[in-house]
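What you see is the complex with one protein chain gone and the rest in place.
The block that comes next holds subunit A.
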Amino acid sequence: MAAPAQLGLQNAASPIMEELIAFHDHALMIIFLISSLVLYIISLMLTTKLTHTSTMNAQEIEMIWTILPAMILIMIALPSLRILYMTDEFNKPYLTLKAIGHQWYWSYEYSDYEDLAFDSYIMPTYFLEPGEFRLLEVDNRTTLPMEADIRVLISSQDVLHSWAVPSLGVKTDAIPGRLNQAMVASMRPGLYYGQCSEICGSNHSFMPIVLEFIYFQDFEVWASYLYIV
């Protein structure tokens, strides 16, 4: 969950988000080093009285400023690829959840549990209880078991949407006529908020996602006996 005036990423609830935060910090550190070096050299060049306009065939410096940036790029690319393939990694899922985007709400299908399916609409501001979040709450939360691998299949019924939950490190496009797979797991119980992340029309900002991770046994009861009335 994002906090007011927060600058960094949201706290991680899954191993993959832990990795993404570490990678973000790693990349940012390199960016800071390069920027300070560049700023330092700029200030040196602007303040010096010396000029040096006739350098030719400076092979050493040419070698250094070709190879060093290449090495830096590799140092960013390799961990990036590693995480890219880790997000695609697929364990034996415990549950399959289908998240289908509509203009302008999400609908969820738990087809492992016969007919369990419902729509998840935004909670209007005047319905909110104290402590609930404006533009982030929904009427029917997507309840899931914690510490389990969940396969989420994301699709759309009309236009492009994107199903995103920052603290779990997932953001997957919902494309009409296509099923996209993402793996989701939470190490902690709790509520995780997300929003549609592909501009999809006038109510794009008003189709949030709320995942409620609960204990496995409680989830079984919830899934077995939930009836939307």
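The rule we apply is simple: contacts are C-beta pairs under 8 Å (C-beta built on N, C-alpha and C of every residue); 3 or more make two chains touch, one makes a residue touch a chain; residues count from 1.
As a convention for this text, contacts and distances are computed from a predicted model.
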Just to verify: the chain that's not displayed, which of "RING-box protein 2", "Cytochrome c oxidase subunit", "Cysteine-rich DPF motif domain-containing protein 1" or "Casein kinase II subunit beta" does UniProt list as its protein name? "Cytochrome c oxidase subunit"
Missing-chain contact among A:82, A:134 or A:178 belongs to A:178
Of the residues listed, A:76, A:95 or A:128, which one is in contact with the missing chain? A:95
In the complete assembly, which of A:62, A:112 or A:132 touches the absent chain? A:112
Absent chain, residues of subunit A that touch it: 88, 90, 92-96, 98, 100, 109, 111-117, 151, 153, 155, 157, 172, 177-182, 220-229
